[in-house]
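With one protein chain held back, the other chains of the complex are shown just where they sit.
This part shows chain A:
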Amino acid sequence: MKATGGITFAIAGYGLFSKFAFAKENEKSQEKQITAWVHLDTTGQITIFNPAAEMGQGSMTALAVLVAEEMDADWSKVNIDYSPIEPGIYGRSWGRGRSRGGTMLTVGSYTVSGYYDNLRHAGAQVRYVLLHNVSQKWDVPLDQLRTSSGFVIHDASNRKISYGEIATFATVPAQIPEIPEDQLKSPEDFQSIGKYLPRYDVPAKVDGSAQYSMDVKLPDMVYAVISRSPVHGSKPSILNENIIKEIPGIVDVVALKHGIGIVAESIELAIDTRKKLEIKWSSREKAETHNSSTAYADYEKIASDRNQRGNVIVDKGNVDDGLVSASKTYTYDYKNDYVYHAQMEPLNAVVSIAEDGASADVWVGTQGPAGARSAAANALGLKTSKVKLHCCYLGGGFGRRSMSDYVSEAALLAKAVKRPLKLIWTREDDLQYGAFRPMSLQRMQAGVDKRGNVIAWQHDVVGTGGRLLATGASTNYYSFPNQKIQVIGVDHGVRTKHWRAVGHGPNKFAIESFIDEIAADQKLDPVTFRKNLMKDFPRALKVLQTAADMADWDKKSSNGKAKGIAFGERSGSLVAGVCEISIDKVSSKIKVHRIWAALDAGIVVQPDNAVAQMEGAIIFGMSSILNESITFKNGIVQESNFHDYPLLRMADAPESIEVKIIESQEPPSGIGEAGLPWVGGAIANAFASLTGKRLQHLPFTPEKVREVLES
């Protein structure tokens, strides 16, 4: 916040009654500005403060658009800067509405939907202040004034004045009135929302100047890597500390609870020296007994035990009666391995402690700045107010950067050596000490009556990772009169975490595959079958029909190709998609040729970015469906880098991805993850259409394809 001259529109209060304070710019008052959303300087430059992490999802631009829209700002004069980390002011609620304050976590695709009302209102309040000042200055009634792209205009006297000029004389009332909902712009008057605006962060990401925390370099800085527990929970004892410490350039060897840190004058020396560490790890940790390949057999036993009680997500009607009275019942299992975030920027953080030890600066890319700041403060024994967190761009987050383990580590090491320090996780560290989307088995059961109606639906999710397995298991857009959905948790003692779309990926894969299996047995077209189930949900129906129309669903593919369809939802958004695949006869590799997807996300603030997020989430989803698997042997992760954890590459991307955004006046919902959950089901369904066989275990590697085709 290095603005000079101008006015700041600052929220000083919490909750319903916002109190705006006026701060004239000078050295002293700069500190008072920390509650600002918008700063306007006398040249007309507008700085809008962004409270969310920018990890590629584009919300940095979208949030500023919300403010600028209601301000009637000239977009070419808008700068975007990070807001201070004050969750009580800059946080968002988990639902909609104008409530101010809440969490600053950037997760769950909630950013745009969570700030939509609040930031438009903030923009409208700024506009009100500008109008109010001009009204007084010109002595004309406020309702005779209008605004347009950075100007206040009085048509009757043919006068106009720029926002920058207003800033030279404006004062901000102690209390700015709340702007009633009906005085905000109606969607047909939007100039920026729903239009094309290039993303603010793109130019810096094209010339290499975008700053990630990995790129921070401080004078006298040292570098650190850590050798971490191969089995989660095991504790290290170093056997050759003295030998390591004698190596020239080694600054220190630091024992942590879960690993040994090597601090060196250069990163190459730290990485090189780590190989020489001799560490004895404590044994008998819970995770040590975990073998992912055999865990599925245990899951099957658990799923077959009708007395197992899990965490019930949905219990409607009587599913047992429904299954008994059904004329036909179906039972299938679906499985998914662990997957890893694999954000391209490995975890890292930079910490610099003041000489007197009383304060510290931290540079980090984080989805949770408040949590990261607390993690650093706890590690350093400082109050959070003494830790200044510098938010950097995130080289991908996908859920991994909502944890702060890497921030704590960097702080502990910096504290030990009392020098500015950059902690880098190598790719192997990032993968092997990952926190994965959990493995699970999904036991799907359904009962169908004589007319082909699904009268009973039971979905048992068995796996590790607790609540991470639950999201996306319920199917609010399909009418099942009797249904029971539950999660039965098994703790393996390994690290699990939210991963893009969380449980939606595995759950929608199971649900949408199962729906197709029932439809096929009932000799019904998968689209017709779904439409029957969706007849009470017009929004879902429209999304499904749009995708089917885009893909020319009724026209079968030829030349060894076949289509598959699936439906999904995430963060309030609805997506249906169709993919067209073939199978390479030699390699048994699935090739996805074309994708068509329809999205209903309510009002879409940045449509081109929404399409980009859909494209990205679809490819991210494809990568997890076709390639990705983390396996444990005796608690140890078996994969280490991209050679044995292959991400999807350009050659395997679809030839085309067509996305249609459905026009809507509904409130915005989340987009960053919505493109992902349907992909697994659609590929599995296309495979079944092509071969008559079902792929039921993610990922669909060539080995699995061969196995299924030969079965």
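Here, a residue touches a chain if its C-beta (ideal position, glycine included) is under 8 Å from a C-beta of that chain, and two chains touch if they have at least 3 such contacts; residues count from 1.
By definition in this document, contacts and distances are computed from a predicted model.
Asker: Since a chain is absent, check the UniProt entry for it and pick the matching name: "VWFA domain-containing protein", "(2Fe-2S)-binding protein", "Heme exporter protein C" or "Polysaccharide deacetylase".
Answerer: "(2Fe-2S)-binding protein"
Asker: Looking at the whole complex, which of A:133, A:192 or A:609 touches the chain that is not displayed?
Answerer: Looking across A:133, A:192 or A:609, the contact with the absent chain belongs to A:609.
Asker: Per the definition of touch given earlier, which of A:184, A:210 or A:636 contacts the omitted chain?
Answerer: Only one listed residue reaches the unshown chain, and that is A:210.
Asker: For review purposes, identify every residue of chain A that touches the missing chain, sorted by number.
Answerer: Touching the chain left out of view, chain A contributes residues 55-58, 198-199, 201-212, 214-215, 217, 223, 266-269, 272, 342-346, 393-398, 424, 426-428, 608-609, 612-613, 615-620, 623, 641-643, 647-651, 653-654, 656-657.
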